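Report on the structure given below.
The complex appears here minus one protein chain, its other protein chains still in place.
Letters A and B mark the chains as written, and numbering starts fresh at 1 in each.
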Amino acid sequence: MKRYLKHIIKALVLSGMILNGTCSMAAGAKISDATQACLGCHESVTPGIVADWKSGRHSKTTIEDALKKPALERRISIDKVPQGMSGIVIGCAECHMINPAAHKDTFEHNGFKVHVVVTPADCAECHPVERDEYSKNIMSRAYGNLVNNPLYHSLMDSVNGVATFDGKKAVIGKPGQITQDDSCLYCHGTKVEVKGMKTINTSMGEMKFPELSGWPSVGVGRINPDGTNGSCTSCHPRHAFSIEVARKPATCSECHKGPDVPAYKVYSVSKHGNIYAAAESKWNFDAVPWKIGEDFTAPTCATCHISLLVSKGGEVVAKRTHQMSDRLPYRLFGLIYSAAQPKSPDTTIIRNKAGLPLPTELTGEPAAAFLIDARELAARKAKMEAVCLACHAQQWVDGHFARLDESIKTTNEMTLAATKILLAAWDRGLAMGLAQHDSIFNEAIEKMWAEEWLFYANSTRFATAMGGADYGVFADGRWAMSRNIQKMSDWLKFLAAAHKDLHGKAGKNKH
Amino acid sequence: MKRYLKHIIKALVLSGMILNGTCSMAAGAKISDATQACLGCHESVTPGIVADWKSGRHSKTTIEDALKKPALERRISIDKVPQGMSGIVIGCAECHMINPAAHKDTFEHNGFKVHVVVTPADCAECHPVERDEYSKNIMSRAYGNLVNNPLYHSLMDSVNGVATFDGKKAVIGKPGQITQDDSCLYCHGTKVEVKGMKTINTSMGEMKFPELSGWPSVGVGRINPDGTNGSCTSCHPRHAFSIEVARKPATCSECHKGPDVPAYKVYSVSKHGNIYAAAESKWNFDAVPWKIGEDFTAPTCATCHISLLVSKGGEVVAKRTHQMSDRLPYRLFGLIYSAAQPKSPDTTIIRNKAGLPLPTELTGEPAAAFLIDARELAARKAKMEAVCLACHAQQWVDGHFARLDESIKTTNEMTLAATKILLAAWDRGLAMGLAQHDSIFNEAIEKMWAEEWLFYANSTRFATAMGGADYGVFADGRWAMSRNIQKMSDWLKFLAAAHKDLHGKAGKNKH
Partner (left out) sequence: MKRYLKHIIKALVLSGMILNGTCSMAAGAKISDATQACLGCHESVTPGIVADWKSGRHSKTTIEDALKKPALERRISIDKVPQGMSGIVIGCAECHMINPAAHKDTFEHNGFKVHVVVTPADCAECHPVERDEYSKNIMSRAYGNLVNNPLYHSLMDSVNGVATFDGKKAVIGKPGQITQDDSCLYCHGTKVEVKGMKTINTSMGEMKFPELSGWPSVGVGRINPDGTNGSCTSCHPRHAFSIEVARKPATCSECHKGPDVPAYKVYSVSKHGNIYAAAESKWNFDAVPWKIGEDFTAPTCATCHISLLVSKGGEVVAKRTHQMSDRLPYRLFGLIYSAAQPKSPDTTIIRNKAGLPLPTELTGEPAAAFLIDARELAARKAKMEAVCLACHAQQWVDGHFARLDESIKTTNEMTLAATKILLAAWDRGLAMGLAQHDSIFNEAIEKMWAEEWLFYANSTRFATAMGGADYGVFADGRWAMSRNIQKMSDWLKFLAAAHKDLHGKAGKNKH
């Protein structure tokens, strides 16, 4: 009920401001001349952008004001006002005109040097710690980790290539770049490069703009024209950049809802997600730091993985992190076998003993040299447990993590069984695999194998990790793992029978 | 924050009314005698209906008051008060007793001539423009376009028929009407006809009512007892008829969430849907016209497809339309191959060169004579782009639509590959198809083929069109398109081997 009072007070305060005819900007704050110039046209050209920006904190706060707050309450990670930023709010120009020389997409626009793509380097002007942390986040490497890893690149090609049927066989062609950008790279991030200049017919007449490849793009590992990786707007959607939005699970669902990584779905049927759905309208998503029990009564994604959390008394329960993996001992998804987190966010450097760019062997043993060691693993687990323990007893938490260990173990074993069926298919010449230098993702039985780990084992581990049981049972969980293995086993027999029907004898790959 | 003030002012105004003991109806407005008579019983017989109606605008507003508003703010599309509607609010009688002779379900009810099914003709008394637009909307023809198109009718039969297994083969029987009404026609709309009169034991004793076929029914293309098509309550649920409900995506999800048309799911993982989920509690869903950036900061389904949108300054960005397709160049779903929108909402008139009731050939070429031409297509695209451009730069929008073109092209190519596999099955006598005058939806390989376009290609195109990437990748997207083709290719081989096992030689359909 206290929150309604809060609203009333706010409203009364606000009404005074409105009656006085002043705007809702911070007292003494002002919009820079350059930003004012942008607004001059864009208020009518792109009214949605301007209105969104006005609703956000950037349009109302100067860095001086932000620095007056106690350290724990700050949303910026600098100690003094950057040059030229004094006394002004953060508007169009402050982001789109900063360091023009560094941006290959800087262009002349009505007398200003403007760049289209705002990058982590720009945001780091005020948020350098967040940028640095994010650069250690595997998400910042999502483009390269997919495109520059030959095995994952071939998975991507097998997903996006157009098939043709020649009467005997369906062959998957090479996909075009537009499709790659619109598919896997939508979340992973595209490569945005300046391809020249382009005249565009706008509502203000013809104007020249840099022509960008891979555009639009808000993927987490976007390669930017200034050479940086990442896109802060993936989770902090422009131009309000609201912390409320980033803290709500819908933001994460954009890339974490599909069968390959059903984190959002699992959350939504967990006890945490249940309380969120029923009670979140009474929570405070704007408070920094975020007070456990007072600002919210059940965690969102951000609570466990990112946010600065304090107890009601103000003690820090968890430090803010944009690395995210520093509260995560294991990688649960996207891998054939779940394993410890990689040491480097650049996973293209990993090679297992068989020389494959994978953090485990095809039979599951970890490529330990490239993964965090037991001590680091324990340290990360302890950080996550600190969050759990704010609401749960130690024994509850211990029981939870024991289940996670078991879930990782058993799902890896199921993947091994599926892998052995696939190896048999390759060995018997009923499918073309590594030995034949063929894609391991382009035949039906290979795709069934990929779903074993990419969909079902992943889903089961998430269900355990976040307490959303059905995703570990009937909704792409253990039921699907088991069903898929039985189907693969039958499919192998069917392939053998069909092969003999066509060739008069069982096949055998020469290798 | 302004909105809280608004609520306070509203509340204070309202409290005055309550203290004065007056009801919440508009000053001077009154309930008609006929409606008052209805309320006399129904307030206790069906309290939920009455309470819902009281919460809505119809119970509080006279047409005179509605006409006092400036044109852009009006929710009705007439210029003067219809006869007999002067000075009264819109209650039970104003809809359920209008034009009694036109309604075959009109019956004598406690001294009044009442009809059960309120139809677009009734709503058109005050909303004629909306009714006319909706009659051009393909949704208003959803019943006939399914039932009277032999190919789609056979799809419906193959879904709803009960199967029996005779030891060799599973045969699909003819479905009953109740199942058709409860299944496909739940969304498409049933045929509601008066079958006679029926005595029903009610809480007020025995009463006679017209016996209706296909009832209950709120499908968008319902065939009404007065001969009209459609049901406004599909999206404006009675008896509050709230514009807020119609503008929220949950309304559309009722019929647009399944794998055949996953618009809602795609939206929910798009950036637009993400912002909606996180911020909508602060938006104003009631304002007419709807101000971009002020009333909302990201679009819902209604924003892009239906609503009257204005910029903060009041300029019209998009006119209201209940045709919906007038901002849509292409049909993305429900078709074997995506194609331009049809000229007529009645798609049963379409015939391709092969004589099939389809807007494309089985190999994908459009039946151009029945589809909108390039100029109309460009005009519709421009209307949609106007909405995009309120928040996005032209280059962003161009990139988006280039992806949509590519997505339509590649998904159509994937459907062609699947179609060729099916044609091979028919040709080799491993399945019974068009040439054998058999349903093309009743065998396993045919159903796999249908899923290629009905689920996966559709899903992929939606994912592109609305920026919900995973539905174009792993969640029924490109991964599923590719996997399905490889499975169909193997299935064809398995069918051949099984056929030889049973018949000693490869099959061959005679045709």
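Please note the rule applied: a residue touches a chain if its C-beta (ideal position, glycine included) is under 8 Å from a C-beta of that chain, and two chains touch if they have at least 3 such contacts.
The model shown is predicted, which means the values in this text are computed figures rather than measured ones.
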item: Option from B:Ser86, B:Asn110 or B:Thr202 whose C-beta touches the chain left out; value: B:Thr202
item: Candidate in contact with the missing chain, chosen from B:Thr35, B:Ser59, B:Thr106 or B:Asn160; value: B:Asn160
item: Option touching the unshown chain, where B:Ser44, B:Asn284 or B:Ser344 are the choices; value: B:Ser44
item: Residue, one of A:Lys169, A:Lys381 or A:Arg403, that touches the chain absent here; value: A:Arg403
item: Sites on chain B contacted by the missing partner chain, in the whole complex; value: 7-8, 10-12, 14-15, 18, 24, 43-44, 46-52, 54-55, 116, 158-165, 167, 169-170, 172, 176, 178-179, 181-184, 186-187, 198, 200-203, 209, 211-212, 215-216, 218, 237, 240, 242, 244-245, 248, 250-251, 253-255, 257-260, 281, 442-445, 447, 451, 454-455, 491, 494-495, 497-498, 500-502
item: For chain A, residues in touch with the removed chain; value: 1-2, 4-5, 7-8, 268-271, 273-279, 281, 292-294, 297, 311-313, 315, 389-396, 398-400, 402-403, 406-407, 410, 413-414, 417-418, 420-421, 424, 464, 467-475, 477-479, 481-483, 485-490, 493-494, 496-497, 500-501
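The rule is simple: only the chains that are shown with their structure count from here on.
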item: Chain A-chain B separation of Cα centroids, rounded to whole Å; value: 33
